[in-house]
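Removed from the display is one protein chain of the complex; every other protein chain stays in position.
Residue numbering begins at 1 within each chain, and the chains themselves are lettered A, B and C in the order written.
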Amino acid sequence: MEKLPCDKLHEECGVFGVYDRGEVGDVARLSYYGLYALQHRGQESCGIAVNDDGVINLHKDTGLVNEVFTKEKLDSLTGQMAVGHCRYATTGSKRRSNAQPLLVRHIKGHMALAHNGNLTNAAELREQYEMEGAIFHTTTDTEVIAYTITKERIRQPSIERAVLAAMEKIAGAYSLVIMSPRKLIAARDPMGFRPLCMGRIGESVVFASESCALDAVGATFERDIEPGEVVVVSEDGIQCYTEHCNKAPRSLCVFEFIYFARPDSVVDGASVHMARQKAGQFLARQHPVDADVVIGVPDSGLDAALGYSMESGIPFNLGFLKNKYIGRTFIAPNQAQRENDVRVKLNPISSVVKGKRVVLIDDSIVRGTTSKKIVKLMRKAGATEVHMRLSSPPFLYPCYFGVDIDSSENLIAYNHTVEQIAQIIGVDSLGYLSVDCLDQLADGCKEGFCKACFTGNYPVKPPKKTEKNKFECKLSERREKNGE
Amino acid sequence: MEKLPCDKLHEECGVFGVYDRGEVGDVARLSYYGLYALQHRGQESCGIAVNDDGVINLHKDTGLVNEVFTKEKLDSLTGQMAVGHCRYATTGSKRRSNAQPLLVRHIKGHMALAHNGNLTNAAELREQYEMEGAIFHTTTDTEVIAYTITKERIRQPSIERAVLAAMEKIAGAYSLVIMSPRKLIAARDPMGFRPLCMGRIGESVVFASESCALDAVGATFERDIEPGEVVVVSEDGIQCYTEHCNKAPRSLCVFEFIYFARPDSVVDGASVHMARQKAGQFLARQHPVDADVVIGVPDSGLDAALGYSMESGIPFNLGFLKNKYIGRTFIAPNQAQRENDVRVKLNPISSVVKGKRVVLIDDSIVRGTTSKKIVKLMRKAGATEVHMRLSSPPFLYPCYFGVDIDSSENLIAYNHTVEQIAQIIGVDSLGYLSVDCLDQLADGCKEGFCKACFTGNYPVKPPKKTEKNKFECKLSERREKNGE
Amino acid sequence: MEKLPCDKLHEECGVFGVYDRGEVGDVARLSYYGLYALQHRGQESCGIAVNDDGVINLHKDTGLVNEVFTKEKLDSLTGQMAVGHCRYATTGSKRRSNAQPLLVRHIKGHMALAHNGNLTNAAELREQYEMEGAIFHTTTDTEVIAYTITKERIRQPSIERAVLAAMEKIAGAYSLVIMSPRKLIAARDPMGFRPLCMGRIGESVVFASESCALDAVGATFERDIEPGEVVVVSEDGIQCYTEHCNKAPRSLCVFEFIYFARPDSVVDGASVHMARQKAGQFLARQHPVDADVVIGVPDSGLDAALGYSMESGIPFNLGFLKNKYIGRTFIAPNQAQRENDVRVKLNPISSVVKGKRVVLIDDSIVRGTTSKKIVKLMRKAGATEVHMRLSSPPFLYPCYFGVDIDSSENLIAYNHTVEQIAQIIGVDSLGYLSVDCLDQLADGCKEGFCKACFTGNYPVKPPKKTEKNKFECKLSERREKNGE
Partner (left out) sequence: MEKLPCDKLHEECGVFGVYDRGEVGDVARLSYYGLYALQHRGQESCGIAVNDDGVINLHKDTGLVNEVFTKEKLDSLTGQMAVGHCRYATTGSKRRSNAQPLLVRHIKGHMALAHNGNLTNAAELREQYEMEGAIFHTTTDTEVIAYTITKERIRQPSIERAVLAAMEKIAGAYSLVIMSPRKLIAARDPMGFRPLCMGRIGESVVFASESCALDAVGATFERDIEPGEVVVVSEDGIQCYTEHCNKAPRSLCVFEFIYFARPDSVVDGASVHMARQKAGQFLARQHPVDADVVIGVPDSGLDAALGYSMESGIPFNLGFLKNKYIGRTFIAPNQAQRENDVRVKLNPISSVVKGKRVVLIDDSIVRGTTSKKIVKLMRKAGATEVHMRLSSPPFLYPCYFGVDIDSSENLIAYNHTVEQIAQIIGVDSLGYLSVDCLDQLADGCKEGFCKACFTGNYPVKPPKKTEKNKFECKLSERREKNGE
């Protein structure tokens, strides 16, 4: 199936886990609702592994949660623990074999892993393991993590000790939920790039990438997993290991607040909705304009638009209708009807903008093609002026920690000034949020964001090879081509 | 597949038609986008019939537009004309055989019909035709209309004359798009219960239930089809027949403005978004309250909430996150997890409502079960007071013109006072829009609404049998049971 | 999906019916097994209609029985009566809407019809009904029969009387199973073109096109339905109406014995296997040859090959392996690999034919393309001589009674002598069964076959229009093209 042109950044994953102490009953179904709530973090494939008295069963496939799981399938996944995963995949590695959770058998039994993030030393580790005779079935970092833990497990007295030891080997961004025959383990990298939190349903424990998934399953939010922390749930209760904590500065991806996370989530102590509203308020102060109405591009621009309206006093209104029935299998317009492609998804409400000077709020501009079309629609609907405001700074640098940013040359901000961009997309004025505001977005959020995609200051050393993410693919392609 | 409990009214159909005079090229694909835009009017089944130089091909099935049509299927539907239809069906008649367009062969060739509405004399006509030897393949009114036109066609010199003659026989609500081998015909009942409009792509003509479908396909809105009007497009150009116009008072369903139509549509001259915003403004005047924030229940309550905020001065905010990934095949929570079912779809944003007195705007209350759950969620999220306001009057009477309203005994307003309802759903105060405001909602809209579901004053005589819509089913069941 | 080139004649249908008097329990499942056994009579679409205390439910679709019905679907079809149908469709009318049973609603209730055969006056009747205002949903003869019965039903006191009256109007070949709310009716045309038989499971009654379907469902064969007979099963027991019997000479399609029917069936008193074996014996007498081994082309040539071997004394052997896994969705070889296409389905067993003079028995030659490839395979496998013998006379004339014979110009026998055909397909000698043997094939079979495809002597007047079967299509195409 073709797709409407996508001009947005992508998160790579959502993770979920549950350890039933009697209150849950149906762990697969609970995971199903949890993954629904995390679906925005990854729509290419998903899976749930359940643990029934030590025997692990897994179902995963490409597709959305409601496509991959039927009632019959869910009913067949019985157990007392589960891990779930939803995944966004870059083109080319969309294959089913890369879907997660990853289920592996090793010397001490089974292990299912769900992972969100990107290692910066995956290629090095992979090469090292292969030199020792390892075989790989996937091209994911998750399998590298699985090997690292397995190798430690031989020396270590327990699976949690193996995880802690493995964390000394792996570098980069990772929020992990791991299920062994008897334990459910959550681990977050020492810099805390990706979110991970913990909730309760009575005595039962739930882990999730975002708090909205706890809400969706009726769990009470307990706390965020700390950067570097490992939490183990077993028959013996809950045990926390903090030896990797506070070793490194906090580096939560700031784009979680701007775009990735759901507005109803609370991440590391701060409300996502409030952070976006605040971004809108900063924008109104930094880039004021004389206008009649503030409109957000649905869905991600709405919260910031509200903030802009509050701060500026210019009335907020709903200026677009977003078609909610456009699914994965939507057939894109052919060349002849391409002109109109954005309008199938997003139709301006003429009565709101006709004869008005419009402030249009979006979260970011990647290539600019979609923005150009949206602005055109606004004008066609009768807007006399269009002033675009963006709730993030311009993207300039690649991300090595799990966000699929296009190579720099495709980023419109990389080789154009703000004035040039304004001209290209056809707005009367254009304003980006400044980098120095980012630290003030998330009230109550523990200090420290990764803002490398805006600044180029990477909190950990990026991989040597310049092409992020594609390293080991390239490597093995090379081998294959030159190999035997 | 199970469904989340549905506590909303349902429209029964959306219709679409296109006559290509050279600008369209791919009429099936155009209809596909048109039906996408009308999907909110019917999600149970859909279909597209194309006319390739007089040969009509049809594909229809149960499912959403993007489920029923693949690229291969669309590519196989070539032609110069098309009619499309999407349908909501009451339980029990969800079968594929009832999907539309209806394709019939008669003495003068083929005919494809797409119909939105409900006849009030379908059962009588059906019985009369059966007495003359007719056989029926479906239980739809559409087949009764097809027979009426076919029978007139024997006597009449043309298909359009047959349609005009048939309109003297059929009573009730109907917006029709009919395709014969050489003509595309749009017809609207003399009271104009259901919307129907016309647009252009150059010289090509498009008909659609709502103007949002014209926008989606890049057509320019031309005008609404007048109540009683028949518009015929053929090689000879466009011809309008107005002999049935102005025979009866206009009776557009007012619920099209309140709930059914998409906010970006303009129906009979008035913006749907503006009508809803106005409803919110009236509500603010009729039911003021001292509060901190106005929140709309997504998606239909948002426009009215904005209106309430404007009029009252109480700030508007986004208080819910609606999960956009919950599709038709979503698996409903089982009994144990039922408590939480609404939250999977609709999660409150705690930071917005915590410690606040909330005005909560929704379009209507049917049974009250969902409202009760939503109010509970608001309180759990920290709202100190919840004041519910509804942008329609209380439902009290059944609809015979195409809306699937539950029998009166299931309508909470039928046997409870407003105070009782407030207590049942757990709000601090409750206010309905008054009936006398309805006529003022749609600025610029030509005079005259059907408000029978609120008032019981039916613009045409309802069917004799008390059980609306189910007449002929009952009839044939009786026959079957007692028959041979 | 593409198909391997098909060079065989096609029957158009199989019909099945059951009336449960307590022994059956699951009438849908019984029909499912019955249709499996009749699948060779039609593989394009199938359906089952069940009657649950007067309410008729139907499921039908394109596909084989095991593709169209799932366990869930079968389980949902409960009742005390059922009719089933499987259908072969000529290209172009393969659409789902033409699948059977046909379910119609008329003045006295519901009626489901399953039909095998071809009317010779369908086009005339159709035109007449359309002139009276009838609309048609399909292009099948079955709908014409349904109308004829419905129209008679107005005047007649019962459904069976309506069927008997309708039989005076319709002409040609038909074996029908009809289900009304209270009755199950079997009817066979007065010349008995197509088979139809009746069996028992205790007091319950089963109708089927062939006796093999009775065996498959554990029913005891009772008798064939006589040409012209109508059998009615109801609460009042079984009633037979013979007023149309013995009005016309018996004209059972002789090709039922040669190719269509399953060898384990007994049709009108004669074993199909034995008839084919006998055809082989006649061939051995009429076309003897000095050879080492007799081989049948699977599956239909095996029985005759056995007969040839018995009569000639030349040893029979299994010379081909037929791949049983090639299903409907098999992907045909592309041009480059086309050479080999037959071999994917049919592989010679070299050890059987190497160095041998082979007598190769097949049932018939249509175009000759497949025969040519098979002969080539035989030679490549080492056969020193190939002598082909066919268990039917040459096809020369079109069939109007339900067999899909290509137009004469595509029949190799139409414009070539036997010697020319032998040369074209590359055999050392070629022999057809003579027409005068046909009457002696079926021992014990009641006198009288239709042999029109070999002789041109049609037992009833063929339709005026020369293009069989396609009449009404052509007609309506004409109408559509010239029409409005």
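What we mean here is this: a contact is a pair of C-beta atoms (placed from the backbone, for glycine too) under 8 Å apart; a residue touches a chain by one contact, two chains touch by 3 or more.
On a predicted model such as this, the values are computed, not experimentally measured, just so you know.
Of the chains on view, those touched by the hidden chain across the whole complex are A, C.
The residue from C:262, C:287 or C:356 that touches the chain not shown here is C:262.
From the set C:131, C:240 or C:318, the residue in touch with the chain omitted from the display is C:318, counting the whole complex.
Of the candidate positions C:55, C:74 or C:238, contact with the unshown chain belongs to C:74. For the chain left out of this panel, the touching residue among A:21, A:71 or A:108 is A:108.
The omitted chain makes contact with subunit C at the following residues, 1-2, 25-26, 29-30, 32-33, 36-37, 39-40, 43, 64-67, 69-71, 74, 212, 215-218, 262-264, 266, 271, 273-274, 299, 302-303, 306, 310, 315-318, 320-321, 323-327, 329-331, 333-334, 336-337, 339-340, 343-344, 347-352. By the touch criterion stated above, the residues of subunit A touching the omitted chain are 53-56, 97, 103-110, 127, 130-137, 139, 143, 146-147, 150-151, 153-154, 158-159, 180-183, 476-477, 479-481, 483-484.
Rule of thumb we're sticking to: only the chains that are shown with their structure count from here on.
Taken as a graph of touching chains, this assembly is arranged as a line, each chain contacting the next along an open chain of partners. When chain pairs are compared by contacting C-beta pairs, A-B ranks highest. Residue numbering at the subunit A/subunit B interface overlaps substantially, since over half of the positions present are found in both copies. One simple way to say how far apart two chains are is to compare their mean CA positions; for subunit B and subunit C this gives 47 Å. Among the residues of subunit A, none is found touching two or more other chains.
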